[in-house]
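Here the complex is missing one protein chain, while the rest keep their positions.
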Amino acid sequence: MSNVSSNQIFAWIERYAAHIAEQKDYLTELDAAIGDGDHGANMHRGLQAVLAKKAELQNTDVGVLLKGVAMTLISTIGGASGALYGTFFLQASTTAEGKTELSSTEFGSLLEKGLAGIVLRGKAALGDKTMIDALQPAIKAYKRSIESGEVREDALSKAVSAAERGLKSTIPLIARKGRASYLGERSAGHPDPGASSSVLLFRSAAETLC
Amino acid sequence: MSNVSSNQIFAWIERYAAHIAEQKDYLTELDAAIGDGDHGANMHRGLQAVLAKKAELQNTDVGVLLKGVAMTLISTIGGASGALYGTFFLQASTTAEGKTELSSTEFGSLLEKGLAGIVLRGKAALGDKTMIDALQPAIKAYKRSIESGEVREDALSKAVSAAERGLKSTIPLIARKGRASYLGERSAGHPDPGASSSVLLFRSAAETLC
Amino acid sequence: MALPASFSLSFLSILISCSHAILPQDMKKLINLPENVVVESITGFGAAFSNLVKVHTNANYITRADAPAKDKVALVSGGGSGHEPMHGGFVGRGMLDAACPGAVFTSPTPDQMFEATKAVNGGKGVLQIVKNYTGDVLNFEMAADLARAEGIEVEAVVIDDDVAVKDSLWTAGRRGVGTTVLAEKICGAAAEAGHSLKEVVALCHNVNANGRSMGMALTSCTVPHVGKPTFDLPEDEMEIGIGIHGEPGRTRTKLKSADEITEMLLAPIVADLPLRARDEVLLFVNSMGGTPLLELFVVYGKAHEILTKAGIKVARSLVGPYITSLEMAGASITVLKLDNQMTKLWDAPVLTPALRWGV
Partner (left out) sequence: MALPASFSLSFLSILISCSHAILPQDMKKLINLPENVVVESITGFGAAFSNLVKVHTNANYITRADAPAKDKVALVSGGGSGHEPMHGGFVGRGMLDAACPGAVFTSPTPDQMFEATKAVNGGKGVLQIVKNYTGDVLNFEMAADLARAEGIEVEAVVIDDDVAVKDSLWTAGRRGVGTTVLAEKICGAAAEAGHSLKEVVALCHNVNANGRSMGMALTSCTVPHVGKPTFDLPEDEMEIGIGIHGEPGRTRTKLKSADEITEMLLAPIVADLPLRARDEVLLFVNSMGGTPLLELFVVYGKAHEILTKAGIKVARSLVGPYITSLEMAGASITVLKLDNQMTKLWDAPVLTPALRWGV
């Protein structure tokens, strides 16, 4: 199976922007239920800003590309998701400096590094009802699949399923991090907005990186 | 025909308070359409305050009684109607100093003096779309009836009809005085709130002074 | 006694149709009983600003804590409640000596004004600053009669600056709105500086002659003792030229952008004054209550830009909720053409609950 090219990585981000654009009102509604009703608008603002930089982000190496994505998200989103997704891409970019393509395994390491950044910055753990509940199982599923010799297409497909299960698992949880935590028990019964946008991140990957 | 006693005058005011209490929301609605939506509340506040002074207002002469009504309305209503109805009763009281009963003719003079006070204070004329449009024809009808030898019951009944016609006549008018005047042409098509409360004043008289 | 048929049938039936009970619990308001709201509110106000003002709940009026101020003209204003911080918030050094709050949106009564006048009279006479509403004018006149009967020199200046209303000798004339705040500040400074009653009266007329306002509403407000919105405004409409008591305005139109609305408010003001290039003005952009500062500064920014582009110098500014209509969403713009005296007096120290600088 072929490597992931930097053009594909850009296509991934572009697709992610498209999914977010389409779902922004829904994400915002999820956030209104247990947060402050801006997650969709936040992500949309950030990803549109990334698209506006298409010229400078295309046709560079993956490191420069992802660092550009990170800095743009950080400087245009604000809010928890700006810092966290920004950190994800910033840390991810450090694994791809100078590279114009990545093996499936390298891509897995990239994801893992990104997630580690989120955990370090946000200090949340699995089960706190955050984006981590979608990201962590998805990345784990991807890695296990690749390690067991499956093709990237299958690995990504399994990652999407794992992310979705992770998202679903957030529904009954009582939030311990982020704004939803202020609600205490009233946060139970709602899916986490950040976990929803993370599902879309993997969905975009499955649609573009195979 | 018997004279009007000071007890009857008090009964008139009491009845007026009852009518206002019943119609206060309607008067307020009329005022909301072309004014500021407080005429019912204003009149109600004032007349309830008068009722609260029942002990000191009953069993005095008509002059003291009406002066007490006037001062109470003036000090509790505020707004145009407080000053104007207050002035009406204040001026009316000056015609009845020391009297414990009034002939039908004297009662007519009392009304006329009260109206003159309103005109002097508010500087409005017939057709300006104010309480004067109900009061003036009502008082005229009363006087003419008494002068032509009819009994007070009939004179008051004619006064009520004249007040009602006066109220009706305000509907198409463009207001030239009071808050409704700010509306210009948009004030046409609505009855004047003060003319409505003036109809109730004569209705109360017809119900109590015969 | 037989009532005429027309009365008992048509009139009565109209009259009775609409009455309904009002419970305070029906209203989204932080109040107890509607009939107590003004007294409870000014009591709280007095507790919060006891260093600046004194609240008298016998006749409901507010004076400077140090009243009567000796050897200065005293300024008394007042009007219906629901326009806070006006007028109580403007009582203090360099502005009003007393304020008389009426029931919500209802003029105060002569006895309030009379008591306030006696309490602040320092011997140099009393100026009543009256907004041009029949109720306010008539009640202040009655109060002035009472005060004069006790030998107090009283003059009244009626503020009528609302260009939404056509001015005419044959009507009640224009309403008094935003310029009132500016007149109270400027005349208060003049009184503080020792000007005579005659001079302060002339100055107040001058401020009124050079101030013009126009307002608009996006939503209605609800008067506590009424319990439902004063008027209905469909979801996609606004009212241009609204009064501060929810009186209907000039026109009702579809919602427009802040820039367009700002132009609609400013154009008649500029035309009516009229303003010319090189004039210096004070630009006062006021929230009707429910419009947040975030939006108000958008309007201010546009108004500032329009005036500046026309060569008019915005020399002074006031932005915020100063003459409000309870929780009504909307804004008004007031422009005051300044001269040197007015600018100097505007800048003079003021120490009140709602406006303070220079001290």
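For clarity, chains are labelled A, B and C in written order, and residue numbers in each chain start from 1.
Here is the rule we go by: contacts are C-beta pairs under 8 Å (C-beta built on N, C-alpha and C of every residue); 3 or more make two chains touch, one makes a residue touch a chain.
Here the structure is a predicted model, which is why all the values come from computation and not from measurement.
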Chains in view that touch the one left out, judged over the entire complex: A, C
Options A:Gly108, A:Pro137 or A:Gly178, residue touching the unrepresented chain: A:Gly178
Options A:Arg15, A:Arg45, A:Lys67 or A:Lys140, residue touching the unrepresented chain: A:Arg45
Residue among C:Lys72, C:Lys302 or C:Lys337 touching the omitted chain: C:Lys302
Absent chain, residues of chain A that touch it: 22-26, 28-29, 32, 34-38, 41-42, 45, 74-84, 86, 121-122, 153, 156-157, 160-161, 164, 167, 175-179, 181-184, 186, 196, 199, 203, 206-207, 210
Missing-chain contacts mapped onto chain C: 24-32, 37-38, 40-45, 47-49, 81-82, 84-85, 89, 104, 218-219, 235-236, 238, 254-259, 261, 285, 289-302, 304, 314, 317, 319, 321, 324, 326-327, 329-331, 356-359
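FYI, only the chains that are shown with their structure count from here on.
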Averaged-CA centre spacing for the pair chain B and chain A, given as whole angstrom: 75
Cα-centroid distance, chain A relative to chain C, in whole angstrom: 54
Per-residue overlap in chain C, given as positions that touch at least 2 other chains: none
For chain B, residues that touch 2 or more chains besides their own: none
